[in-house]
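Note that this complex is displayed minus one protein chain, with the remaining chains in position.
Chain naming follows the written order as A and B, and within any one chain the residues start at number 1.
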Amino acid sequence: MLKMLMKYEWKYIWKKLLLFAGILMFATLIGGLSTTQFDNLASPDQILGFLGAMFGFMFYYTLLIGAVIGFSLIVGIRFYKVVFGDMGYVTNTLPVSARQIYAAHLIVYGLCTFVISGLMQLSIMMVTNTMFTNMFNELNASDAADVSYLHFGPASLAEVFGLSEFGAGILMTLLLIVGTISSLLMIYAAVVLGQNWKRHKVWGAVVSYIIIYSIMMVAAWIVTIPYMIHMFMNAASMGDTAMPVFGPSFWVICLALSAVFGIATFCIMDHGMTKKLNLE
Amino acid sequence: MAEILSLDHLTKVYKGSDKPALDDITLTIGKGRIVGLLGPNGSGKTTLIKLINGLLTPTAGEIRVGGFAIGPESKAIVSYLPDRFCLPGDTSVKELIGFYRDFYSDFDTERAYGMLESLQIDPLSRIKTFSKGMKEKIQLILVMSRRAQLYVLDEPIAGVDPAARDYIIRTIIGNYQPDASVLLSTHLITDVENILDDVIFIKEGKVILSSPVEELRIAQGKSLDAYFREVFSC
Partner (left out) sequence: MSWKLDSDRPIYTQLIEILKIEIVSGKLPPGSKFKSVRDLAMEAGVNPNTMQRAFAELEDLELLRTERTSGRFVTEDAELIGKTRDAIASAQFDLFAEKMEQLGFSKRELVDFVNKKVEVESDG
């Protein structure tokens, strides 16, 4: 039955997923093209070209953010409609358990989010590489080496994370997976919490999401503060090496925090769907 | 086991309300019976139906369908017709049939197509292209094409024209199986009383009467509709 649920969610999303992939590719193209104009920084008579490049870049950035928000909205709205909307009368009377229902959503949309996040990361890497290549193509070799960390790729990431290249790759993938599931769980938990509102359940979900997101941001800041302090102290003593080394411990704590958060939101969702289901 | 449904001291209190929507209800429904759940608006009919289908969780008490607690196994043997249209608009009828067949092993695809054909419904059309009345008939066809053990129909003939009412009632009769039961809630009693085996009167969350209909006619010397008006007179 879980397979069936997944089949129908996949049927719903695959075309939209292709659309988003297409949008991302288009955005990357725009972003990449506009950053090739960034070497015109110094020439005043190329100001139009430069402005065009800036707008192009902002457009790229907007499309990326739009893609994230848009996809999150689609995922959240689909979950809401299927479980708590009119279609909920069909979904909740299928011969499946509530756990199978949200497992199907988590798996299908988790994979989709994973793909989209991965594409976005690739896009950002490509565009910023192009950007910095063009911005600094007049530097001499030694200066270029100094800013090589700005080339986002496995090697530079490995240096930043303090891990081997392979380790960095694993860590990135892990963070991507955990981050994907967490972000989905935040949306689903918010939708479930929104059901506690007597009326305006949709606004209830939006407010719940804002609250959950804020809690997460606060927690993330609290975790980051010791490292920030460490970084400033290091910067003061080491001169102009700008990029701090956030050691493995930082990333482990990040993973742990995400996991805790994930479990908390999972419990909210599970409870809401099994014990407290109250369809209008 | 001779009963398909058993309710044991079932109570439901909605959050923020001090009066129970359903108050300590105990009753059973036997196999092969068509049972009417009658009561005024707000008496608890829909609450009871939602509880049977697992759309609400009880505050106290137990429900068993075919011996199962409410869960995937009970849902597999219950076919539910909600009091509103709930199917997605941009799927085709054929895709919906595929959906039902995928999830319900007791779905009779041939019967569904047969009924659609008799109403001249094109299976390839999208749901949203149909009128309200047609949509509800399609939903009814999907529900009645299952070979379930308990059909739960919430107000199946309310808000529907007389010809459609006849069609729905004939469909319910025609679908009859000796090992399957039908629980239907309505306040349009005249139309359905001839097809009911038993009737349950529910008022303010309590069952005030549970009886075979013919016995009521003999005992009271009047139609179910007339007796209902007497019992529930304002």
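Definition applied: contacts are C-beta pairs under 8 Å (C-beta built on N, C-alpha and C of every residue); 3 or more make two chains touch, one makes a residue touch a chain.
Just so we're clear, the structure is a prediction, and the values are computed from it rather than from any experiment.
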item: Visible contact partners (per top-of-document touch definition) of the missing chain; value: B
item: Option touching the unshown chain, where B:62, B:161 or B:214 are the choices; value: B:214
item: In subunit B, positions touching the absent partner; value: 32-34, 166, 169-170, 173-174, 176, 190, 193-197, 214, 217-218, 221-226
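Operating definition for what follows: only the chains that are shown with their structure count from here on.
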item: Inter-chain centre distance, subunit A versus subunit B - centres from mean C-alpha coordinates, in Å; value: 46
item: Contact footprint of subunit B on subunit A as seen in their complex; value: 1, 4, 7-8, 86-90, 92-97, 198, 275-279
item: Residue ranges of subunit B touching subunit A (in the complex, touch as defined); value: 14-16, 50, 53-57, 71-73, 75-76, 78, 80, 82, 84-88, 99, 102-104
